[in-house]
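One structure is given below, encoded as structure tokens.
The complex appears here minus one protein chain, its other protein chains still in place.
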Amino acid sequence: MATENRNKSGRIRKIVLFCVFSLLFVVTVPLIPYAIDAYAVAGNKASVEKVAALEHPAINLWNDVRQRNGRTQGLTQVQGVDSGVLINKAGEDWRRFRIEQLVPYGAWFMGGIFGAIVVYYLLKGTQMMPGGSTGVRIPRTSLNQRTAHWFTAGVFWLLAVTGLILLYGRFVLIPILGPEGFAATASACKEMHNLFGPLFVLAVVAMFVLFIKGNMFNFGDLKWFAKGGGMFGGHVSAGKFNAGEKTWFWLVMIFGTALCVSGLILVVAALGFGRETLSLSHMVHGISAVLLIAVSFGHIYLGTIGVEGTLDSMTTGSVDAAWAKAHHDQWYAEMTNDSDAVEAADQEQDSGLVEGGVAKPEAGT
Amino acid sequence: MPWPCWGNPEMNHPGTPNLYDTSKKVADGGLTFRARFGVERNGVNLLAENSYSRGSEIKDGYPEFSDKVLKKLGWWDDLTAEEKQAAEGKNWKTDLSGGIQRVAIKHGCAPFGNAKARAVVWTFPDPVPIHREPLYTSRRDLVEKYPTYEDRKSFWRLPTRYGSIQAKDYSQDYPIILTSGRLVEYEGGGDESRSNPWLAELQQHMFVEMNPRDANNTGVRDGDDVWVEGAEGARVKVRVLVTRRVDPGVAFMPFHFGGHLEGKDLRHKYPEGADPYVLGEAANTAMSYGYDSVTQMQESKCSLCRITKA
Partner (left out) sequence: MARMKFYCDAERCIECNGCVTACKNENEVPWGVNRRRVVTIKDGEPGERSLSVACMHCSDAPCAAVCPVDCFYTTNDGIVLHDKDICIGCGYCFYACPFGAPQFPSDAAFASRGKMDKCTFCAGGPQVTHSSEEYTKYGANRVAEGKLPLCAEMCATKALLAGDADVLADIYRKRVVNRGASVMNWGVQYKKAGIDG
């Protein structure tokens, strides 16, 4: 039994072994080509490495040309801006910014703000002076201030319109004017923009000097912001300039300065700035301009048909007491405490003079 | 067409792209060294020995071909009757039928002979060229080994100095080797090519090439102005081109400029309309004394200078 068993188990072992070997055979044989291949690859790799050891002397040429190893400037006999740069990387960034961002987003942003104002006006209408005009005039701006304001406004809109024609004319005006007609328009716009652009520097400086007083932010402005400037009803307290006006002032200062600096860099081609500087300036110029134009819509709306009586401060230089009380209560309080000023205003009113410039203009401001 | 292209058009010789290439048949553009100066001098054979172009039937040096050589070799009858008439009493240069050339090349030989490439010019001060240190040199150790010539009292009737200049060591005061050369944009003195706007625009400034190390030691950057003062004290005001093309201790100036002299613009002295678009210092102002021992051409390649920030 034992031997039989052993025989039997021996046979079983043989069968098992046979099975295992045949299984191994079946599995490994198809792998042989892979092994040969792997061996060959290893050999190839060695020879490839041997060739690679012979380094091509100009191995980094195209990296240098494409400016992948930092800014590489070659030597050239041709004199000119950036003439030693074979491939300018900044150009592509600038192109994408202009075509894919500035043009569409700028249009949406400016159009959006304009549309929102129209909708707001249609819903709310002009905000009238509470209780109507009192007839009491309070001097608000000096002649210098008004001159500076309208000078700035004039230059700003001249530059804005010519600038917008250059930015959007290709899409909007070429279908209307035709290529030649638009070329003449655009050429005139470019020359005007370049010629009158430097005046905006004067405008920004004048605005800063004449309006900085009263335009510094203070703690009370937070409350004004929290209440949304009274846009959704409720009374908001403010000094001579409310937080909205101050924001507008500082936007003009900051982005106006950005426009001036970038604009001056762009306008004098003879100064020979490189393309990186020029395209960066152009980005700054475009963003600042679109922002200021969009916000100016709000400024113009509030100054004209948005709020009754506001325009007076930039035309006659004096405002109605009711207007002052409603929108600038703290300033109104200051002005009325300053009896001279009010008296002066009253006299002015009595004598029929409404010229703010004739009254003591700087009083209380 | 590369030179020389042998024979008449009917031969359709391909030209000789590389001179003295004996690995090709003469008919295919191979060549030997020309036997220009006879066959022997002072009993020494001037013809080639054991050297000949591929396919040559003469497996040795040979003189230039003439009617007599052909007759001696027994190749005279390879000429046609007309060629024989033209070749009689002529050599390969004067035979206008081209027959001598044709037959020589047919036998694998160069018509102008096969000689050793040797330079022995017994009428020159150095029959075989040897190195001689420049008059102004920074390698004083080589002056003893390779001295220049003695001063000559009458050289083309002019007294000409050599050794007396070299004897003095200028290298302490003038440490940088100054050399000059040409640019691809200009030609010669440059007056014509600087008057051509297309060429003049490509090189608008006279310059000196300096190694970054020298530029650093001088305290100048690429594009700065410097004074290059030659070992004889004359100086030129030029723009720096910092480049590794020149070694440390070497400066290079192109010689195509003129119209400025020691920092002064002399444009107003040109007759009206004759001034080139581009003017600049002449490199020779700061170069050295020194004349070729045969032609008396001026030294324009080796001198010393001192460079200071302008």
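All chains are identified by letter, namely A and B, in their written order; residue positions are counted from 1 within each chain.
Definition applied: a contact is a pair of C-beta atoms (placed from the backbone, for glycine too) under 8 Å apart; a residue touches a chain by one contact, two chains touch by 3 or more.
Small disclaimer: the values here were computed from a predicted structure and weren't measured.
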Contact partner of the left-out chain, one of A:267, A:295 or A:314: A:267
Sole residue of B:187, B:201, B:224 or B:299 that reaches the chain not shown, by the stated touch rule: B:201
Contacting the left-out chain in the complete assembly, out of A:94, A:156 or A:224: A:94
Footprint left on subunit B by the chain that the document does not show: 184-185, 197-199, 201-202, 243-246, 277
Interface with the unshown chain - residue positions in subunit A: 51, 54-61, 64-65, 72, 74-80, 82-92, 94-95, 98-99, 166-167, 169-170, 174, 179-180, 182-183, 186-187, 190-191, 194-195, 267-271, 275, 278-279, 282
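Throughout what follows, only the chains that are shown with their structure count from here on.
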In the complex with subunit A, residue positions of subunit B that touch it: 185, 201-204
Subunit A residues within the subunit B interface of the complex: 77-79
